[in-house]
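Please read the structure below before turning to the comments.
Omission of a single protein chain aside, the complex is shown with its protein chains in their original locations.
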Amino acid sequence: MNDFFALLPLFSIAAFGLLLLVVEAFAKERLDWEILTGSIFGVALFAAIGALFAPVDASGVSESITRYLSVDRGAFLSDALIALGGLITALAAGPYFKEHGLERVEAYFLLLFSALGGMVFARAEDLVTLFIGLEMMSLGVYALVALRRTSARAVEGAVKYFLLGSFGGAILLFGSALLYGSAGTTSLVGIREALDASDVVESLFVLGTVMLLGGLAIKVAAAPFHTWAPDAYQGAMIPVTGFMSAVVKTAAFAALVRVLAVLYVGTSLMEPSTGLPLLLGGLALLSMLVGNLGALRQENIKRLLAYSGVAHAGYLLLGVAAIFANPEANAAAVYYYLFTYAAGSALVIASLISFGSRGREAVDVGDLAGLGRRHPWLAFPMAVGMFSMLGFPPTGGFFGKLLVFRGAAEAGGIFAFLALAAILLSVVSAFYYLRVVVSLYYREPEEGQLEAIPMGSDASLSLAIGLGTLLVILLGIYPAPLVELASLAARGLLG
Amino acid sequence: MSASFSLLFSFAAVLALASGLGTIAARRPLRAAMFLLVHLGSLALLYLTLSAQFLAAIQVLVYAGAILVLFVFVIMMIGPGYDRPTSFRALFPKTLSTVLILSLALSMAAILGRVDLPMSELPEGFGGVKAIGLALYRVATVPFELIAMVLTVAVLGVLGIARKKTAIELSREAAPQGGEE
Partner (left out) sequence: MDIEISSYIVLGALLFGIGAIGFLVRRNFLIQLMSVELMLNSVNLLLVGFNRAHASSHDGQVFTFVVIAIAAAEAALGLALAIAYYRFKNSAETDLGDLLRH
């Protein structure tokens, strides 16, 4: 494998994206932006999947790349994950922008380049690229949230997101600086080597670790660092909300898994009772509680998704915490979960887009009343998405939760207790997910309430919804191939 | 390490602390920006004492020269503006967070103060333009290229937030009301 193939998913987004930027400058009429952007994501997705099946061998890649960006199956799997989330959101974004008269060409480029940032973030093998990827991704998303600048709500959400995001970035950076100081190199592998040789300054290392993980916790919106999420999710346009959960959150988790795998797995810091797993487990429990209880009283589906995103961050952190017990299986479980989460939330968002029409979005639970009867074809994917977020068989979410919770239960001790809490809280989550489904199928609009009028059919939106539904169901009834890929990726990651 | 060096350090450190406090305590953003300018300058001095000549220059050029000018520009654009005096209700959480962060920072400083890292022998030309240039272009090529992408994202983002109406929005407004669909 040479330099070109090692970075092909990233190259294809960067090169085609920049090319499209030039084309845009000369375009006289509206191009089919959603199709063009979607195809770029599609190319990246194919490149990543192709690389997953090819023999991955980093030996032919020049050192100036492998020093900064990892080249292994875990890297390609995270590329595929991000490209998939980007693909569905980009396809759904175009129809939304057109329908509501919000078309801004910048949006597509910001989607492309912040997904690129996510890929860099998830692949980072060095503290420098970790920070660059984080900022590339975040800056794009802040701008995406603020893009609807005629809406006070959007700008306000963006301001809150920006402030907390840059605060989190600064904390992560401070932790990185301490880690660098402890070992004298910014390379994660180098720091790990120094750690194994007991050649690190212990106090700097521990303090740096805590702050680095704290910064990442802000990014994945784990409680108690989640306060920005509901406002930012609600303020953003619907496709951007989808991007934030399908791409930003998953990229941040992929990066977290990589940092843990490279720096800590197998060291004394990963001892279950004393070190990081306990810290992560605590964050997981808090996030599950705050997310699920917070979601119970939300009427707005975007806010509901924000809180449910906090809850999912909790489940995922539980899986991440359990990595100490059985690194390969549990990292693979987290990867699988990320795929089901990305597909599920992208599907929910695409369906939500299809429910709204010109100038009127249907974003409250009550708005959906009666849609199941009037538009069964549109309501069904939404219901599938909700069942997947809930983790109900036979959807992908079920297997994601099964794998992660089983891994945590097998880790034993406190983690078995946490897995039990996660199951109980998942039952609680049924209340708010099923409330949406009930509203779709068993409610009629109340007297005087406006009915949601779905937008006219649109090829690329149908494609997005179809793709999402197919994936969610496929991951639920035929999980073996992705489980296989995920464990290969985990092996490469830990290799 | 000569005495003049430690004098320079003490001077710059005190200046950095004082101007940092000034930045966060100033009522008016413009005054805060001026304190920030002093702060950035004192950090450039500190970089010099750490033999990072190139970064000291960059600090003055980019931070003081570009970023701060941007700040001042925006402050002038949206008017000076005062903070309202803190309401009684907000006083408690503010004091609490100040005390909390302060104690965290102090205890962190106490831990870090005990770290024993000796100054190492400097290779020839350490921190100079040539050495940094080589490090950037020979070793850190990938991050360097990626910075270009980050700047692209920032430009696109600023464009998206600040740009006036798009051609599509204008043409839609020009079209007679209800003319579409």
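Chains here go by letter, A and B, matching the order in which they are written, and residues are numbered from 1 within each.
One rule holds in what follows: a contact is a pair of C-beta atoms (placed from the backbone, for glycine too) under 8 Å apart; a residue touches a chain by one contact, two chains touch by 3 or more.
The structure presented is a predicted model; accordingly, all values stated were derived computationally and were not measured.
Engineer: Of the chains that are displayed, which are in contact with the missing one across the whole complex?
Structural biologist: Within the full complex, the chain left out of view touches A, B.
Engineer: Of A:L173, A:A333, A:V404 or A:L463, which residue touches the hidden chain?
Structural biologist: Candidates A:L173, A:A333, A:V404 or A:L463; residue touching the omitted chain: A:L173.
Engineer: Return the single residue from A:E135, A:E361 or A:D458 that touches the missing chain.
Structural biologist: Residue touching the absent chain, from the options given: A:E135.
Engineer: So which bits of chain B touch the chain we can't see?
Structural biologist: 1, 3, 5-6, 9, 13, 16-17, 20-21, 23-24, 26, 29, 32-33, 36, 39-40, 43, 46-47, 49-52, 54-55, 58-59, 62-63, 66-67, 70-71, 74-75, 77-78, 81, 83-84, 90, 94, 97-98, 101-102, 104-106, 108-109, 112-123, 126-127, 131-132, 135-136, 139-140, 143, 147, 150-151, 153-155, 157-158, 161-162
Engineer: Please give every residue of chain A in contact with the chain that is not shown.
Structural biologist: 127-128, 131-132, 135, 139, 142-143, 146, 149, 152-153, 155-160, 162-163, 166-167, 169-170, 173-174, 176-178, 180-181, 184-187, 230-231, 234-235, 303
As a working rule, only the chains that are shown with their structure count from here on.
Engineer: Contact residues on chain B for chain A in the complex?
Structural biologist: So the residues of chain B in touch with chain A come to 108, 111-112, 114-115, 117, 138-143, 146-147, 149-150, 152-154, 156-161, 163, 166, 168-169, 172, 181.
Engineer: Chain B touches which residues of chain A in the complex?
Structural biologist: Its residues touching chain B are 14, 18, 30, 64-65, 67-69, 101, 103-107, 109-110, 113-114, 116-117, 120, 126, 128-129, 132-133, 135-136, 139-140, 142-144, 146-147, 149, 181, 201, 203-204, 207, 358.
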